[in-house]
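Each remark here refers to the structure printed beneath this line.
What you see is the complex with one protein chain gone and the rest in place.
Going by the order they are written in, the chains are A, B and C; count residues from 1 in each one.
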Amino acid sequence: MSDRRRLIARVAMIALVAVLLWLPQYAEAFWLQTGLFAMSAAIGAVGLQLLVGVTGQLSLAHAFFVAVGAYGYCFLAGGGPGGGVEVPSGAQLPPVLAMIGAVLIAGALGGLFSPIAGRLSGIYLGLASIGLVFIGQHVLFNAKGVTGGFNGRDAEPFNLFGFSFSNSHPDLTVFGVPYGGLERLWYLGLALVALSIWYARNLTRSRPGRALQTVRDSEIAAAVMGVNVPVYRAAAFVVSSMYAGLAGVFLALAFGRVVPESFGFLLSIDFLVMIVIGGLGSIRGAVAGALVVTALPQLFDHYSGSLPFVTAPGGDGLQPADAARFLYGAAVVAVLIFAPQGLAGLSRGLVGRRAVPDQSVRTDTKESTA
Amino acid sequence: MSRSLKASYGMLAVALIAIALAACGSKGTSGDSSSPGGGSVKGGPGVTASTIKLGVLTDLSGVFAPLAKPLTQANQLFWKQQNAKGGVCGRKVQLIVKDHGYDPQKAVVQYRDMSQNVAGLQQLLGSPITAALLPTLKSDSMLSLLSAWPSSLLSNDNIIIVGTTYDIEMINGLDYLLGKGLIKKGDKIGHLYFEGEYGENGLKGSKYFAGKNGMSVVEQKIKATDTDMTGQVAAFKRAGVKAIAVTTAPTQLASAAGIAASQGMTVPIVGNNPTYDPALLKTPAAKVIKANAYIAGSIAAWTVAKPEVKQVGDDFTAAYPKSDPKAAVQFGYAQAKVMYEILNQGCKNKDLSRAGLVKAAHQVSGIDTGGLIAAPLDYTKVGQPSERAIYIAKPADVIGGLRPLPGTFESATAKSYNVAGS
Amino acid sequence: MLSDERVSPDRKAGPTHAGTGLLCVRDLQASYGGVRALRGVSLTVSDGEIVAVLGSNGAGKSTLLRAVSGTLALQGGRIDGGRIELAGHSLIGLDPAEIARAGVVQVPEGRRIFAELTVEENLRAGAFGRARRDGRANAAEPVFELFPRLHERRRQQAGLLSGGEQQMLAIGRALMASPRVLLLDEPSLGLAPRLVDKIGETIRRINSDGIAVVLVEQNAAMALQIADRAVVFDVGQIALEGTASELAASDDVHERYLGLGAGGPQVGEVEPLTPVTGRRQAQALTVSEVTVRFGGLEALSGVSLNVEAGSTHALIGPNGAGKSTLLNVLTGVYTAASGSVRYGDAVLTGLRPSRIAALGISRTFQNLALSPTSSVADNLLLGRHRLTKAGFVSAGLRLPSARREQAQQERIVAGIAALLDLDSQLDHPLGSLAYGDRKRVELARALCAEPTLLLLDEPVAGMNAEESQRMARTIVQVRETLGISVVLVEHDMAFVMGLADRVTVLDFGRRIADGEPDEVQRDPEVLRAYLGFEESQEESQT
Partner (left out) sequence: MSQFTELLISGLSLGCIYALIAMGFVIVFKATKVVNFAHASVLWLGAYLVARWHDSLGFFGAVGAAAVICAVVAALCDVVLVRALRRRGGGQDALAILTIAINIVLATELSRLVGTDILPSGAPWGSDVTHVFGVVVPQTRVAAAVVAVVLMGLFWVAFTRSSWGVAMRSAASDPEAAALMGIRLSRVAAGAWALAGALAAIGGAFFTSFPAPGVDNATGLLALTAIPAAVLGGLDSTAGAVVGGLVIGVATTFAAGYQDEISFLGRGLSQVVPYIALLLVLLWRPSGLFGTREIRRV
């Protein structure tokens, strides 16, 4: 690619990092909290991208594995001396280990699903995986001992070498701005997102990644070149589950407390929409998609006062929440039809690079045409 | 791929810079500044010399909109009237309404957004939202008036529940049936209840009652998406229950009542206050519901013969002609009234800070809602419900769809019931 | 004089039939995903004539039919220029259904009958092509007259019919639409000789009812027997045209197209390649009594053959003879109903493809199976999959081991690419390569797997003479240098004659001959089945 383009990318990159690092200095709680949720979403979306965009496998079970990560962390880290009324049990591990453990558990469960994940392809896997979400929520409600049932359970604040990512110990003030839990988690989130992107990029550019892409483009070619297709399908599923797990852990930290309702079917759909809007196959696209999907409703709500055609909450007329959902649906339709490569594709256009047709959206071509 | 990734940095950066700029603000100032509350009253977040800001965190676009919309409007109605009368503590009260659509993630962000600028939450609706916010609310010592009645939350001193709790509603309701001879000792009671806080709290009540009276409870737990109660009722029938307790949404009450009747089960049905909605009277099950259903709740039906109740009803219809008359109106008004009393108390204590308000809340007692709530409210005992009496009402074709039986009802069992116990 | 008739690439159709005629194709250009398939084809079909379209696989015959019948888009192709007119009305851009209703009906390659529907229902489906609804009811009568057999079986599920009957049904179904022009795509495909003759006969009869016919055929003999005129396609162009008799008589056709006589690539002395990776010991491949079934149809019936270690073994036969199916059995893509495949002392039957690949067996595909969005290098690196180790952990975390492996593999791949003159294009996205180059990329990818047995499925399909020459040379070089065995699937005899040590001929799922190229070439059985006519024997002597 041309120097001009490389330059733009560089500058954008530096600007981006700078902004992100500096943001807590003046961003209100609203923005930080939104940011934290967006980061969690970004991690999950990158994971789903590896499965859907790169391997060409559809999954609607992502919410389930996010839940596994979130509850896994709360269980492994939690369980301290409870304040009276029945506190769900826990392993009381140090948070770092709990985080790793939760991710591994998510991966393991993804592996248990491999008999299905390995054999089913495309849409069938997507439909089958819906089941996990509903079964998962049922368990969350009923396995009170571990999940706390409908009450949910607290997420132990994360800490690293005694430095707690919560409002205090130690108290921290940077340039006169008090850095509480939100600010600290912000940086943890940035680190985790960076890590996720880094791994995903390495993977897609390496041996396993090439194998996965070939499974997507031509299953049989992959097989005869020595790729064990079912195993790689399952592996992709496991990896994306682990990403979902990590997203869950960070979601739990951003919430402070997890409840079953946060992990419904709609969350799975949100993740799918993120990678579609971002552009199937593109890692950074997934991150951008996550940002849009998470922030959009919040912004609508925040600025509902100053939006045309939108009434204040409670008034008659178009509620901001509804407006956001309309826009959300319409955006997906528009992206699919007019910009099948999503935000990534558009940005490529901005930087003036010829877009390469995205194969992942164009799975089987022997489609019946109408 | 990598190139495309590099490139899409651009767009990402733009997006974030935009956010950053939008976010530009005087960070961290508004919060801790105890603004000079006029006179010598200690101020706090959301309190200025002329106004007190209160948050309303509710669901106007999700599954609970039917309950929340009139409720919120009633909140607003009360404060409109009260402000006209000079507000409270020399300040006008201003409600900041946020619609979370029953989405915890959204609610948390909205709370973060408002938490720095409100003295307390006039209304907090949705059990998952409440559960998710609980730790934060506590650490912010944010006085929160719940739009729900679970006894499980009474132990938190910053959570205020207006009226009695689901379990006590149920105990009273069943005791009423017992008193009327509709059920007798040794009977089986079928309990149809939602998965979650609401349902399980109601179940707690029926179980306690059954234990006290040598009865047994046949449980049928359902999810909110269950609408066909055929299987559940069949199980009740097989077990030979003599009464059905319902702790669900109106939809399930209608379905259960209808099927029970169609199965030839003419047993009394007692439901918690949220199980009823006037709209049910238009459904095929209307006949059965009118005949067999008893609604147990501490909130006054529109037709309760008390001047204040009527007044609120009339004012509401005048203010919101488009909204249907639902019991949530009376509750919303009472809820606001309780907040008023607490603010008043805080004013007396010369402390409108958050901690001050939580303290004040537990100094108020004998709040007379003029019958909007079955009995005067007493918040001096943390961990105890503010009152234990209820109205028993039967569905009927009157405004609000409920005809109350004369007087209020507070059973001995309910009195002796210990909410903390399990 | 015929040589004068030859059309040079740029030259459009001869002035003899300008604009007149029922179906006119003018300077038609078409492509699939950037790969040009038709480079300015002009053809006119007049009322009531039969025009045969001949040419090797990938020469563009089917593309022409798809373009005319409007189904090109369904195959991911597009028309880039030119005109197609039926009696003066343009057909370009019309929906296939509308084209059929206008009177141009195609019998698709491989019959494509509706297997789950009964014979009668198949015919009813055909009747949708009638411009007017009237007469749909008794439309079937003439068809049943033509094919009494179909009448007997009208209530039967079409999927259960024999190959011949299915072909009859496919034709009958098309006739239901009472077409003005009938496009037949390889009707003789996979049919036994007597059936082929019968089909030819039928086509004549249809034509005698005044229906113009465009007949795309592998089986030149049959086609030339019944056609009035014929054109020969080569790499998306009409290379040759004339009356059927002229073409049938000309040696040129046999050389260029039927692949008899001395034709085929002159490989001669090749300079050995500098092996990037060491010589490897090939093993003997033994296929014994392999049978494969798809539903009711037997794609392979008890086929046996031996490939000696280090030899080049050609597998030839008409389309649909089961060559690719056998390749798919060898690589574990299909599982044999019975019989066994052994490579050295390993039994392949029942192994999953990845295990077979691990034994050093590698292949290319007839229609490319590459990753279009990835770079050439990445496509080749996939070939190294079985020889490399980097996994989700080491690669994902860029552990030194993985980084070292990557670098080293990239060197090897670059080397192999150089052997096939692909080094300049290593980091181009595959989508930007020409068809011939993509074919070479696939060969390169197969070589990257360092196979001891290399399976090539129609390596020169769709290539022009020069490209095939080059491919042939490469294949020989590879074999010479690496000392591996090569199994070569081709339907074009000429190509394999120069290359193969041994030839096995398949027809209709059976092995009908096996031996040295020249003896097979003379085998009457082969000539009959493969070329479909007796008299060709003496002609082939020339």
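FYI, a contact is a pair of C-beta atoms (placed from the backbone, for glycine too) under 8 Å apart; a residue touches a chain by one contact, two chains touch by 3 or more.
Remember, predicted model here, so these are calculated numbers, not experimental data.
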*For the chain omitted from this view, which of the shown chains does it touch?*
A, B, C
*Which of A:Leu160, A:Val174 or A:Ala330 sits in contact with the chain that's absent?*
A:Ala330
*Residue, one of A:Leu76, A:Val273 or A:Leu346, that touches the chain absent here*: A:Val273
*Which residue from A:Ile116, A:Val177, A:Val231 or A:Leu296 sits in contact with the chain not drawn here?*
A:Ile116
_With the missing chain put back, one of A:Gly126, A:Pro208 or A:Gly226 would touch it. Which one?_
A:Gly126
*Sole residue of B:Leu124, B:Ile259 or B:Ala414 that reaches the chain not shown, by the stated touch rule*: B:Ile259
*Over the whole complex, note the residues of chain B touching the chain we left out.*
61-63, 65-66, 69-70, 195, 218-232, 234-235, 237-238, 250-251, 254-255, 258-259, 261-264, 277, 279-280, 282-285, 287-288, 324
_Interface with the unshown chain - residue positions in chain C_ = 69-71, 74, 95-98, 100-101, 105-106, 108, 112-117, 121-122, 124-130, 136, 173-174, 176-177, 294, 324, 328, 333, 365-366, 369
*For chain A, which residues lie in contact with the unshown chain of the complex?*
52, 56, 58, 115-116, 119-120, 122-124, 126-128, 130-132, 134-135, 138-139, 141-143, 219-220, 265, 269, 272-273, 276, 280, 318-319, 322, 325-326, 328-330, 332-333, 336-337, 340, 357, 360-365, 367-370
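The definition used in the following text is that only the chains that are shown with their structure count from here on.
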*Which of line, ring, star, complete and other names the graph you get from chains that touch?*
line
*Pick the chain whose C-alpha centre of mass, unweighted, sits closest to the average of all protein C-alpha coordinates shown.*
A
*Rounded Å distance between chain B and chain C, as computed from the means of their C-alpha atoms*: 73
*Find the geometric centre of each of chain A and chain B from their Cα atoms only, then give the gap between the two centres in Å, rounded to an integer.*
33
*Which residues belonging to chain A are in contact with no fewer than two other chains?*
281
_Shared-contact residues (touching 2 or more other chains) in chain C_ = none
_Touching residues (chain side chain A, partner chain B) in the complex_ = 1, 5-6, 8-9, 12-13, 15-16, 19-20, 22-23, 25-35, 37, 84-85, 141, 149-152, 154, 167, 177-178, 182, 201, 204-205, 254-262, 279, 281-285, 287-288, 291-292, 295, 297-298, 301-302, 312-314, 316, 319-322, 343-348, 350-351, 353
_Interfacial residue positions of chain B with respect to chain A in the complex_ = 1-17, 19-20, 22-25, 27-28, 60-62, 69, 72-73, 76, 97-99, 101-102, 104-106, 108-110, 112-113, 115-116, 127-128, 131-136, 139, 152, 155, 195-197, 200, 322
*Tell me, which parts of chain C touch chain A in their complex?*
73-76, 331-333, 352-354, 356-358, 362-363, 365, 369-374, 378, 381-386, 388-392, 395-398, 402, 405-406, 429, 431, 445, 449
